[in-house]
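Apart from one protein chain that is not included, each protein chain of the complex appears where it belongs.
After this line comes subunit A, so read on.
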Amino acid sequence: MAAVQDGQLNMEVEKDIKTEITNDGSGNINANSSSPGSTSSGGKSKSPAGSGEDQQTLLAVLQFLKRNKLTESVDILRREAGLSADADDSPVSDSAGAGSGGVPNVSADGGDANSLLSRVSIATPFAPPATAPPKVVAASGGEDQPDVNVVLSAYSQQGDPVLYPLYYNGLKKFIESVLDCHRAELSQVFYPLFVHMYLELVYNNHENEAKQFFEKFSGDQECYYEEDLRILSSMSKKEHMKGNETMLDFRTSKFVLRISRDSYQLLKRHLQERQNNQIWNIIQEHLYIDIFDGMPRSKSQIDAMSGSLAGEGKRDANKAKVFYGLLKEPEIEVPLDDEDEEAENEEGKPKKKKPKKDSMGSKSKKQDPNAPQQTRIPLPELKDSDKLDKIMNMKEATKKIRLGPDNLPSICFYSFLNAYQGLTAVDFTDDSSLIAGGFADSTVRVWSVTPKKLRRVKSAADLSNIDKESDDVLERIMDEKTASESKILYGHSGPVYGISFSPDRNYLLSSSEDGTVRLWSLQTFTCLVGYKGHNYPVWDTQFSPYGYYFISGGHDRVARLWATDHYQPLRMFAGHLADITCTLFHPNSNYVATGSADRTIRLWDVLTGNCVRILTGHKGPIHSLAFSPNGKFMASGATDGRVLLWDVGHGLMVGELKGHTDTIYALKFSRDGEILASGSMDNTVKLWDTLKAFDDVELDDFTAATGHIHLPENSQELLLGTYMTKSTPVIHLHFTRRNLLLAAGAYNP
């Protein structure tokens, strides 16, 4: 791990930074790196909090709490963090001494420090909801920005506005003149530099210069930053900068670049020779340069990983161990009479099946070394009905078609007719018996796609008349008069953007523009709970594969983990720099993946609340996620029309599937994980050979260590089929237990 070292820095800058620190002890300012002559490596201070930065953040939090007279919380926090009472009285001196290495360090043991913080923010699982203030802490990266003025003040340093284009041009010339191998790497600097120079100009009221600067150089930026540039271009006044989220993102989060040591040295030498302090300052303050040893990366390697709002993920961000293995399946004995039934149907076959089942059983007995502990997070007990369902599942699984390049699945398409562009979300139950649609008119509709009609439970008065001892009591409680093919659920007051069935088919979740997540009973077809917490539109919600827990994420940039029986969230996952657009549970329920409009995917640990993976590479907001059934891989689709494949364990991109021409709203792996189906706004369903995609990737130690992967060039070879609909965007995909692919969308004449 390298630190950005610097010897020469003019005093002016330093003064600026100092004032900042005294203004506010917030952890945002890591600029104290510039204290000259400091040679100590890294910020590993002796404080129990682990690293200097975390300590600093903690102190800032403490101050905040104090200011708001939340003394109780202060005490709790202090106790948890193991800080002495006087530690927070001198934050400035502390931080100035400790954080000297320059690069804020999330070192190898940084995970501990993080967990410490999160332990603070979220008490033990399932304890009564932690006190409110710690939550604010967790969210501090997101909505409640520290103080806009403080954030902006970093731009206050004056440079001659006329010189900005010259500086930029000078650097451009230099980078164009360096050796090819370095050029691609150094070119990464252009975009963040451009943004910050532009913002500085705007902040200092050089409106015309800013405009000229923008016009002159915006054309040079990579095309995938176009969206951000558009937002940037609309900001031409200092007043605009206040309250603009994108601007705050740029400022509060450092843009992360990965540059090889050689290239970095080259850049540094150039800037120092030229005495180009303006640029150097920006690099120092707003950029995080992650230096690695070894060969510089090629243009394609860089392009594959860049594109997110805040650069690439830091390499260390993906170092934490992720238990991606599956949980052991509970052993359920298959009743014998079922076997007999099958024997009646197809003679001769049961013999073959028996050994199969045994082998399956023995497989599940072994504990996967990559799997988390069975009790890592508490999971609900299996009910009898769940066991029955599991048995059904296993029976169905034996009839499963084995898919592959030579054996493609059949696709059944469910078109919503007369939806008039109002269909916003779709979900299928795992056994494919129910389909639910969320609509822009705030309704949720549930259909039964089997001959079995939807029935409501009888009213309480009627229920009391039922003989509870009878065998068919479950049948008797249902009201035959209400049987129908579909039911409408009213309750939301805005478009329904996310919808999810519980695994046991008793509940349905829906999230809406009105800021609530609602839990509906599929027995009574009424709303049971409205979970309030997101004050802004909730873009997506998803049940855990084991039920009970669910995740929601929305415009407020925070993902919340809930349990159905708690009206407040159990965990809040903050860190995304823009809307959370999609959420998904890992098959083992221990992790949660969120995709965001900041073009990153984050993987969060449900137990600790930590962010354990930051995956960058998409060039547009991410709208769909899918885990492979074995939990090892993940696929993600975005508005850029590309599907990216990820190795969850290593935190690496392992494939890129190009072919769609519009936003990908649906992704699903087949039940065995051999085939990935993707559905898009361009009215197509595509099937991809994932087995081959994952096989093709050579993961040697070097690539695993550096994350510099060479992607196979031609994703066309992985494309197994393209199926166009007439005029129906595909917004949901689902593999039945027998590997029949179901797709859904609204016909759009």
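Just so it is clear, a contact is a pair of C-beta atoms (placed from the backbone, for glycine too) under 8 Å apart; a residue touches a chain by one contact, two chains touch by 3 or more; residues count from 1.
Here, contacts and distances are computed from a predicted model.
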| item | value |
| --- | --- |
| Protein name, per the UniProt record, of whichever chain is missing from view ("Transcription initiation factor TFIID subunit 6", "28S ribosomal protein S9, mitochondrial", "Exoribonuclease phosphorolytic domain-containing protein" or "Potassium voltage-gated channel interacting protein 1") | "Transcription initiation factor TFIID subunit 6" |
| Residue among A:A304, A:L423, A:L667 or A:A693 touching the omitted chain | A:L423 |
| Options A:H492, A:H555, A:H576 or A:H650, residue touching the unrepresented chain | A:H555 |
| Which residue of A:Q63, A:S233, A:S298 or A:S521 touches the chain not shown here | A:S233 |
| Hidden partner chain, residues of subunit A it touches | 211, 214-215, 218-219, 223, 226, 229-231, 233-237, 239-240, 244, 405-424, 435, 437, 439-440, 445, 447, 449, 486, 494-495, 497, 513, 536-537, 539, 555, 579, 581, 597, 621, 623, 639, 658-661, 663, 665, 681-682, 684-685, 687, 689, 716-717, 719-726, 729, 731, 743, 746 |
